[in-house]
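Every protein chain but one is kept in place in this view of the complex.
Every chain is named by a letter (A, B, C, D and E) in the order it is written, and numbering of its residues begins at 1.
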Amino acid sequence: MTRLSNGKQILNQVDGAAADAVMASLKDIAPDVGNYIFEFAFNDIYSRPGLDLKQREMITITSLLTQGDTAAQLKVHINGARHVGLTQQEIIETFIHCLPYVGFPKVLNAITVAKEVFTNENDQSATNEPRD
Amino acid sequence: MTRLSNGKQILNQVDGAAADAVMASLKDIAPDVGNYIFEFAFNDIYSRPGLDLKQREMITITSLLTQGDTAAQLKVHINGARHVGLTQQEIIETFIHCLPYVGFPKVLNAITVAKEVFTNENDQSATNEPRD
Amino acid sequence: MTRLSNGKQILNQVDGAAADAVMASLKDIAPDVGNYIFEFAFNDIYSRPGLDLKQREMITITSLLTQGDTAAQLKVHINGARHVGLTQQEIIETFIHCLPYVGFPKVLNAITVAKEVFTNENDQSATNEPRD
Amino acid sequence: MTRLSNGKQILNQVDGAAADAVMASLKDIAPDVGNYIFEFAFNDIYSRPGLDLKQREMITITSLLTQGDTAAQLKVHINGARHVGLTQQEIIETFIHCLPYVGFPKVLNAITVAKEVFTNENDQSATNEPRD
Amino acid sequence: MTRLSNGKQILNQVDGAAADAVMASLKDIAPDVGNYIFEFAFNDIYSRPGLDLKQREMITITSLLTQGDTAAQLKVHINGARHVGLTQQEIIETFIHCLPYVGFPKVLNAITVAKEVFTNENDQSATNEPRD
Partner (left out) sequence: MTRLSNGKQILNQVDGAAADAVMASLKDIAPDVGNYIFEFAFNDIYSRPGLDLKQREMITITSLLTQGDTAAQLKVHINGARHVGLTQQEIIETFIHCLPYVGFPKVLNAITVAKEVFTNENDQSATNEPRD
């Protein structure tokens, strides 16, 4: 399997719908960046042994919260964290743990994104079966 | 048990020697900051349910790597991560996972600190029993 | 008085309406973070002697401007700065003073938020009595 | 020629329309900041010998991408980069080059702004003559 | 009086010795940057009405603490803060106030620099007359 197709498969596991949206938005303007996301981020890094996908998404949302100006990426990876099995509570707890290291503003920003993601999720659950 | 004594006990579990050094350095100039580290960081946050200490140290070192200019704190918490049970490989893998999110410079900085911590650790092991 | 109730009282002095809004938004998803804002930020820190509330809000808006991605928090604390007695001119002057340290982009972002806050304030003054 | 009028002339070369908009928005609240943009940024810095305007805009958009929370300023300077002669491809290539240094989130944010600028540009070209 | 000579005079008031050292280190490699520090930072900004020098140094050290990787500049401006009349306690209190906004690592870094500056100061006082 190529780096590209393997990366696609792993990103699909993490958050297929979001991945499709990001790739579609890059198609006309910077398609190579889409390929690097598959090949480098998801094939080379996410598929490494040593950490499971739940741990990897926990690290990802921590890094996104800490650097700031990442609401769009946090939305994708909070969804991704849910898809690989982290509970809503574990995600919020990850953000709360960052309080002594980054202060309140960045944590409040991340919680605001999580609230939006969880609300969408709960709305969908209302017409399907609950996931949490 | 008070917030202060409970925080002290938890920080002791994570990295007793480093904690003593930080507190000693704060004693004359800003002792209240030492107390807030015990009471807020370690009593209020680290002792919360929902995540175990291994997960908490993984989040901590990710946040420190991502914000940069934290070599001193990374040193304490890489040691802390080891004390609560993360392997050297899991720590390096956590840093490598950050590559697509923060780029090479911050990851290389964190690996440099880890290398120093692990070297000290191995030197001590040479005269005692190995830990990894 | 408890840390919680004392913190509530101080935050109320700084910006009661905004505080209520933040707490309400945290209620369902992360109520403990609301409590930490009262207990740690406003009881433990804001109520310390050594600096008055005008100085504290000047420091707060400087730190928010400097770290970036804090439009929501700047809005709360520009309002807070006004409530504790800083003039519109002192707030803008604080932002201008940051120019040599952070450059134009972050200062322009903060001025944009201040403009919105001051416009709301002036609109309300038009139907009440002016405050500045 | 004064620092002010010389700065105005250079900024006009880079992006006249955006410059007018920024100055208009600063007029009532912080007009001195507008003057500093002319006098310091554009007279003192942009008019220095040693680098041409294409190189200067390449450096500017790199610094804006890297610091984050600069969508408004990136919009002005991606337009500016186009006005002084950088192609759409050179701008995207500049952003892609930052991938190993800042990671994907900041690069994706900058590409999103570029896409919006280029779309506006192409819409205008459809009714005028193309520029690229 | 020119912008240059006025800026020199103000910087001299804030921290003459440190200013001389910075200028000397820039002399061979980037003397214009030294001039911009005098002309822009100290003439255009520090000499503005609306805030006094104590307030300006409080804002400066807050911005330096918040952005990180500024130990050299913090050293100059903690000295500067002392020269314009801030007490050691007010400087430490300014840093402590930043805890809820930036977290512990950056505050601990700033306190470490302050400790070094205050120790030098106290050593000199031991052979002269105390200043605090």
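Note that a residue touches a chain if its C-beta (ideal position, glycine included) is under 8 Å from a C-beta of that chain, and two chains touch if they have at least 3 such contacts.
Small disclaimer: the values here were computed from a predicted structure and weren't measured.
Within the entire complex, contacts from the absent chain reach the displayed chains A, B, C, D, E. For the chain left out of this panel, the touching residue among B:Lys8, B:Arg56, B:Lys75 or B:Lys106 is B:Lys106.
Checked against the full complex, the candidates B:Gly16, B:Gly50 or B:Gly68 give a single residue touching the omitted chain, namely B:Gly68. Within the complete assembly, residues 98-105 of subunit C touch the chain that is not shown. Subunit E residues in contact with the hidden partner, per the touch definition given at the top, are 22, 25-26, 28-30, 32-33, 36-37, 41, 64, 67-70, 72-73. Where subunit B meets the missing chain, the touching residues are 68-69, 92, 95-96, 99, 104-109, 111-112, 114-115, 118.
To be clear about the criterion, only the chains that are shown with their structure count from here on.
Matched by residue number, over half of the contacts between the chains of A-B recur in the interface of C-E, chosen from C-D, A-C or C-E. Ranking B-D and B-C by contacting C-beta pairs places B-D first. With centres taken as mean Cα positions, subunit E sits 41 Å from subunit A. With centres set at the average Cα position, the gap from subunit C to subunit E is 25 Å. A straight line joining the Cα centres of subunit A and subunit D is 31 Å long. Counting partner chains per residue, subunit B shows two or more touched chains at residues 32, 36-37, 40-41, 48, 64, 67, 98-102.
The touch graph of the protein chains shown is complete.
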